[in-house]
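Of the protein chains in this complex, one is absent; all others appear in place.
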Amino acid sequence: MQTHFLDLNQLNDDEIMELIRLAIQYRDGKLVQLKRPVYFANMFYENSTRTHTSFEMAERKLGITPINIDPKNSSVQKGETLSDTVKTLQAIGTDGVVIRHKTTGWYEPLIDDERIHTSLVNAGDGSGQHPSQSLLDLLTIYDEFKKFKGLKIAIVGDLLHSRVARSNAEILKRLGAKLYFAGPDEWYPSDFDNFGEFTNIDTIVGKVDVMMMLRVQLERLNEDARESFTAVEYANIFGLTEERGSKMKKKAIIMHPAPVNRNIEIADSLVEAPQSRIFRQMQNGVFARMAILTSILKSKDLIAEDEYEDIN
Amino acid sequence: MQTHFLDLNQLNDDEIMELIRLAIQYRDGKLVQLKRPVYFANMFYENSTRTHTSFEMAERKLGITPINIDPKNSSVQKGETLSDTVKTLQAIGTDGVVIRHKTTGWYEPLIDDERIHTSLVNAGDGSGQHPSQSLLDLLTIYDEFKKFKGLKIAIVGDLLHSRVARSNAEILKRLGAKLYFAGPDEWYPSDFDNFGEFTNIDTIVGKVDVMMMLRVQLERLNEDARESFTAVEYANIFGLTEERGSKMKKKAIIMHPAPVNRNIEIADSLVEAPQSRIFRQMQNGVFARMAILTSILKSKDLIAEDEYEDIN
Partner (left out) sequence: MQTHFLDLNQLNDDEIMELIRLAIQYRDGKLVQLKRPVYFANMFYENSTRTHTSFEMAERKLGITPINIDPKNSSVQKGETLSDTVKTLQAIGTDGVVIRHKTTGWYEPLIDDERIHTSLVNAGDGSGQHPSQSLLDLLTIYDEFKKFKGLKIAIVGDLLHSRVARSNAEILKRLGAKLYFAGPDEWYPSDFDNFGEFTNIDTIVGKVDVMMMLRVQLERLNEDARESFTAVEYANIFGLTEERGSKMKKKAIIMHPAPVNRNIEIADSLVEAPQSRIFRQMQNGVFARMAILTSILKSKDLIAEDEYEDIN
């Protein structure tokens, strides 16, 4: 039971499996009752419709009242520290605060401050973690294979700048998957050798159970960027083209955190192909976040005992 | 029963009259119960407080939970297609999406995509339609005259750039009204000859039942615009001045989609004069939109059978 939800690596295997099972229960129609009105603030200092809307939907489905705060209209502009902003939201009566912030580990100065008792939820921190995305990825893989141990999983693309690549690599290795990495050399962080094997997409595309493609930030492919390839070259050398897709194992799946740059990371025709779980990932995102928020609600004793099942 | 609501011209006369009657029932206090929680996203790619707030109020009055999404903070900025954005909102669990977009017919590529089953509501598309505005205009006229057949209606002003002028001209002609148009020659689309007669405001102001004035986009009257008249000249030649207002038939009404440029399209003193229905139009907007959303809810079987009347 977590007061905060900041980094999936702080959970042990059982705790992660419990969240996955809880998410599946919510997807199957589980409902909960809150003991009193509960308020969560959502503050996204970096734009993210997808994650923001997914958290808001998860909150609403649990009966939590979301308070959306646009940091562009906020006191942050007046030089207030994140700590003071969080304490303000706490004073106003929020039970939790979902934050995405460009500072890696934005939450670290806050969790040691005993005056903060509102719950902190990390919706992405700088080049750090994106734990709710990791959990929905795990849920999507588990849906398919009912296990992690022994699965062969490729993570392909911009490993260096991707929050979710690092989270997923650490967790999946811990859970027993065998990992392969591919993508441009200049985007490979050498410490990923601890989690798996750096190879190339053509070597592994026919062998793995999961092709987890990462988003390319297009501005990195501009002419004035320092990269040694264009968007077309990226697609040809590192992307999941139709031809490569045709070499995948029959039961292998395609994943991507979205939004997809169609025909760059993945061929347009593969995005919604039968092997693709990309929109399934988004759907799972709401249920994964419901499980995360539930662990916080439980830690605060805010869920009524007599839970009941949905009739829908 | 409509899964989408995109263009009023796709409805037959009976369907339009049913929406008008339903809107009147809501205004009289009708309430409905939803079978389960229903979520609609509101995405306005072009600013429109009035339409956005009106849709949000209609949703809330029906018990629908609105999810407001500001496209300026969205993945659209990351190059995502509208189709992928809509599919994302669908995956996250929205039952419908209300969209205003600068692209005429933004919905056309989407309605043929069988993977999209979330309902699409057109809140204004480029130089195309503004069907919810048309419906509220029809409701406001019907309130007054209990019929359309034989009514004489003038539509005056910037016919070329007005979404609602075209929607209304097509529908009102079909419903049996006799239409007159006035305004600058350069803002008269010649195909409007199919719907009515192009004349000048002084010829018709004393004859018609409805003076429907259109909004002028002020930037078109700037010095560096190519128009041949200034704001003051526009008011004198094409506007509903006090003097012209005094020549209106006793039971004739003034309409305008708002926001009004007071003393340009309409004399300040006429905006809230007894003949004006401008704020009545805004009030009707909420009920017209409740009727529109109800047609979608019905098509998805989301309304409980035992509807009951409001006691207020």
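Letters A and B mark the chains in the order given here, with residues in each chain numbered from 1 onward.
Rule of thumb we're sticking to: a contact is a pair of C-beta atoms (placed from the backbone, for glycine too) under 8 Å apart; a residue touches a chain by one contact, two chains touch by 3 or more.
All figures in this text were calculated on a predicted structure; none of them were measured in a lab.
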item: Contact residue for the chain not shown (choose from B:111, B:218 or B:232); value: B:218
item: Where the unshown chain meets chain B, residue by residue; value: 44, 47-50, 52-54, 56-57, 60-61, 68, 70, 218, 258-262, 272, 279-280, 282-283, 285-286, 312
item: Hidden partner interface residues of chain A, rising order; value: 36-37, 39, 41, 65, 67-70, 73-81, 84-85, 87-94, 115
